Structures are given as C-alpha cells and as structure tokens.
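One protein chain is absent from this view; the other protein chains keep their places.
A, B, C, D and E are the chain letters, set down in written order, and residue numbers restart from 1 in every chain.
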C-alpha cells in the first residue's frame, strides 16, 4: 500500500495526466506501468503530481516549454508527440506549436527542428482525420 | 553595402535586439561583431530580424521557450543569461523563470537544471544590486 | 509575394539545393513545405541561400563538415543521409565519407559513429543498385 | 596481414566480444564488418581488446556503467540493447538493470530514461520467450 | 509546513545526502537552497530520498553509474565532482573511478572523458593535500 501523502500526490498526478490526453495516459499507465511499475509511479507522482501541478505557471505555458525542451533534446520524439497532444488539449493552437518549433532552430539548428516539426505534424494529422 | 531588403531585416533585427537588454547588445554588436562580423550580421538579421520578430507568438513567450531550450542544451549558460535578462525586460517575473527551470528537470535531469538556476540567479542578483 | 532580395536569396538557395541531389529536394520542397511552408522557406533562403553559398569554402568541404556535424549530433540520421548523398553528388568518394565517420569516433564515441556508418551505407547501397 | 601484437589484441577482443552474447557478435563481426571492415577491427581491438579487457573493474560493473552511459546518450538504443544483453550474460539481473535506468532519470530526465527502459524491456522479453 | 510523509522522505534524503560528503551538502543545502528552496527540496526528497535510497542497488554502484552518466553529459562537471567525492566516501577507489572514466571514452569520445578525468583529479588532489 502506498503511504498516505503519496496517495495525495498520486491522485493529483493522475488528474493532471488525464488532462494531457489519451496518448500520455497510455504511455504512462499502460506501456510504462507494464514494464516498470515503479518508474510509472514516479512519472505520475513526481512529474505530473509535483512539478506539472505547481501553481506558478499556466498549464498552457508548461506545455509550450515542454515542447521547447523536447524539441531541443533531439531524440525525444515519442515524448514530444505526447506533449504536442497535451498542448492542443490545453489550449495551444497548431500555429503556436509551429512557431515554437521554428524558433527552436535558432538554439539547436535545423535537423532537430525539422524532425520535431515532422513529429508534431503526425499529431496534427491524426487529430484532423 | 548591404542589399536593400537585408537593410530592412537588419533594422528590424536591431530593434528587436535593443529590447533584449544591454547584455544581448554587447554580446552581438560588440563581442561577436569584433570577432566575426558576418556571424554577427546573421545573428541580427536571421535570428532577431526574421525569427524573433515573427508575429505568431508573444515576445514574452518567445523568451520563455528560449530559456527552456538554453537550459536543455546544458552548455549554453552565456546565452541563457542573455535570455533571462531579455525575459525580465520583456515582462517575465523572476518566479516564472524559476518555474521554467524547475520544470526542465523533468526532461533533462537535475545537473543541467541546477546549473541553469545558478546562472539565472547571477542575472537576478546583478539587477537587484 | 516575397520581397525582392529574398527572391534573390531564394533563387540562390534553390540552385544550391538542386546540386545536393533528389533526397534533399524532396525533404525541403515537398515534405517540409507540405508541413510548414515558412520553415521550408528559411531552409532554402537562410541555410542553402545564405550559408551554403558563401564563397569561403569549397562545396565539397562544406559537405564533409556537414557529415562530421550530423554524425556528432547522433539523432540526425535523416539529415546525415541527405548530406551523404550531397557529398557524393559534390565529388566526395565513399572512402572519404567512411574516413570522416571513423574519425568521428574519437570525439563522440562508437555508438554515434556506428549508427552514422550504417545510415551512410544505406545511401551507398541505394546508389549502387 | 595484421601485425603481431594487433593479432594479440584482436584475439583478446574477440574473446571479450564472445562473452557479450550473440547480438554484439552479429553487430560487430557481421553487420559492421560488412560495411566498414576497418571500423569493425577498431571496435574489436581498441574497444573490446584494450578497454573492456582492462583488469581494474569487474566485467559485470563494466556492463553496468555501459548501460548508464548508453541510456544517457539518448540516441544509442541499438547499442544499449547490446549491452543489456551483455549485462545479463555477465551476471546482472533484470532488476539491477531496471534500477540503473530509473536512477539515470536524475541526471538526464525522464524521456531518455523511458526510451531506455522500453529498449531494455525488448531484450528482457526476447530472452524470456 | 511540509506534509507528514514528505517529512519522512525529507529525513531519508538528508541522511543519504550526508553520506555523500561535504561538497554535496553545501551544493544542495546552502547554494541551491539559497537560490531556489523548492528545487533544493526536490533534490533532497525526490533524488536523495526516493531514488538514491532505493534498496535494489548497492550505494557504491549507484555512485559508479552516477559518474558514468555525469561524464557522458559532458557539461555536468560540478555535479561530477560531487559524485566523485561521494564515490570515494562510499568506498570506491581512485583507481576504479579512473577505470570508469577511461571506459566512457568508448561511448562518448575522448573530449568528454578528458574533461571528466581532469575534474575527477581536482577532487583526488583536494583530498590528498
């Protein structure tokens, strides 16, 4: 059994995760939990519960900076797609996401920005069909 | 002599650069221009003139995603400090910048986030003294 | 309508892009332009038009350093394959490209060098068949 | 013909490579040797022969730090899978490998750790079936 | 006031932090806490309390894989020095740390390994004087 306060963090984390859309939920609660339940628990409690739920920044802007960071990493395209979906769920427009990725080219060069734009487009297309 | 439209881009870029604060201006117009005038020109025209001046995203949010990207790179602390200053000039609060860097730990781990927070704090302190 | 001088840069960029071979052209003019026309325009004007067309370095050596950079990034295998093709179009031999990637192992380790050699080999094989 | 001492290093390297399991052997002796025989030779002599065969660290711990490094790189999932197999061959448990990858999240963030856990799981599943 | 269970995690984290040596404690409890108390709290509770205190891996090996990861990042030399000290406090020998860093050159190349060896040596020298 999880300790009391972790259950609070777990509950807050699950609520936050639900707002991020179905891809995030499948990735954490089904895929990752099926491989490493402890890692899934940290993702829910420490990432969604503690950090994403901090009050100091609007959830929409949290998704925008997530897209910036995941584009910058270069290799994190599965996570980028999760946060593009979460950004759209949270009120970002497709055009704003395109702007973020275009601006990233300044800091990280064109290859990572190209690959990110292509991954984001897969999310856009999957939602418009 | 620069070609006509590049002078337009140059002028737009310089106006944008001026709004980013004195550290950005010294870095591009004095330090970089003294080493490689062509590179300084690209920084002004292509980065500040073309991309930072695109209308699709509020300048404040452009600085927030810049901080996210530069924190993620890990090695770009001089540029991070320039954009922390630009973010403060553009209306971000110290608390919002702290939130961005804390959230970055999720995507990039604690070492890069620690070093970024320490660099950002140098900017905060230099402005409060 | 694009402004006058950007049309000059656009024309120079398209000429440079054409010399890079069919994969580069498809990637920028078809794939990227279909997703983000503005990003495709920057790729043509700022990357191919401004930087690749600078006179200070022979195009063959520009492709060699592109291969070095893209191998080093580790995650940029689609772009590496474009520049391996462009290097072969521009007069590099398969053996020179192999030498570049072997040397990269010194600076970036074997995993990135292995994956780059494997990606380069896909280009070699697609052209010999 | 290889020079005498290189044959010694080659022999030591091949013995070490054999202990790493079938995936490592296929990757180096078949795949890489088919593309770039010189690169395969360096991998066998310099990596397996010289460094992995140094006496100062138990082979099991050499595999543990390999998993840490390859998880950290983010883009090196094929090599990570080779070393997960080698770690299991060398006496690491599945649980220890899971612990390593969970700990990596502290230094490199969750996306790289997630992708590494998923790649490691593919190795675990391929051996349990 | 912190919630009950967070106080438990905080206490476990502080105990773990104390075993890592004086540099780690100064970095977290004085330097970071002076800049961002919330980030210091996460470092103590989530990193030291949750992850470093997991039972599945001997603390000595946790420090060895930390050195591998921080060497691989390339830019994380301040954190590398903290964990070199923690490794020595936890029973690693100078020779084992040297072996880890030499082996890292295989995965990440020589520049990051050189800079890590130089940083580790600063810790060795500060303790032998």
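The working rule: contacts are C-beta pairs under 8 Å (C-beta built on N, C-alpha and C of every residue); 3 or more make two chains touch, one makes a residue touch a chain.
Just so it is clear, the model here is predicted, and its values are computed rather than measured.
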| item | value |
| --- | --- |
| Chains in view that touch the one left out, judged over the entire complex | A, B, C, D, E |
| Of E:3, E:22 or E:111, the one touching the omitted chain in the full complex | E:111 |
| Residue in contact with the excluded chain [from A:59, A:78 or A:109] | A:109 |
| Residue of C:39, C:66 or C:119 touching the missing chain in the full complex | C:66 |
| From D:6, D:31 or D:122, residue that would touch the chain that is not displayed | D:6 |
| Hidden partner chain, residues of chain E it touches | 74-75, 98, 101-102, 105, 109-115, 117-118, 121 |
| Interface residues of chain A (partner: the chain not displayed) | 105-111 |
| Where the unshown chain meets chain B, residue by residue | 27, 31-32, 35-36, 38-39, 42-43, 47, 70, 73-76, 78-79 |
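Criterion: only the chains that are shown with their structure count from here on.
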| item | value |
| --- | --- |
| Least step count from chain A to chain E, where 1 means the two chains touch | 1 |
| Centroid comparison with chain E (C-alpha atoms), farthest chain | C |
| Chain pair repeating A-E, as identified from B-D, D-E or B-C when over half of the contact pairs by residue number coincide | B-C |
| Chain C and chain D, separation of their C-alpha mean positions in angstrom | 31 |
| Geometric centre distance via CA averages, chain C-chain B, whole Å | 28 |
| Chain B, residues touching no fewer than two other chains | 51, 54, 98, 102, 105-111 |
| Overall pattern in which the protein chains touch one another (line/ring/star/complete/other) | complete |
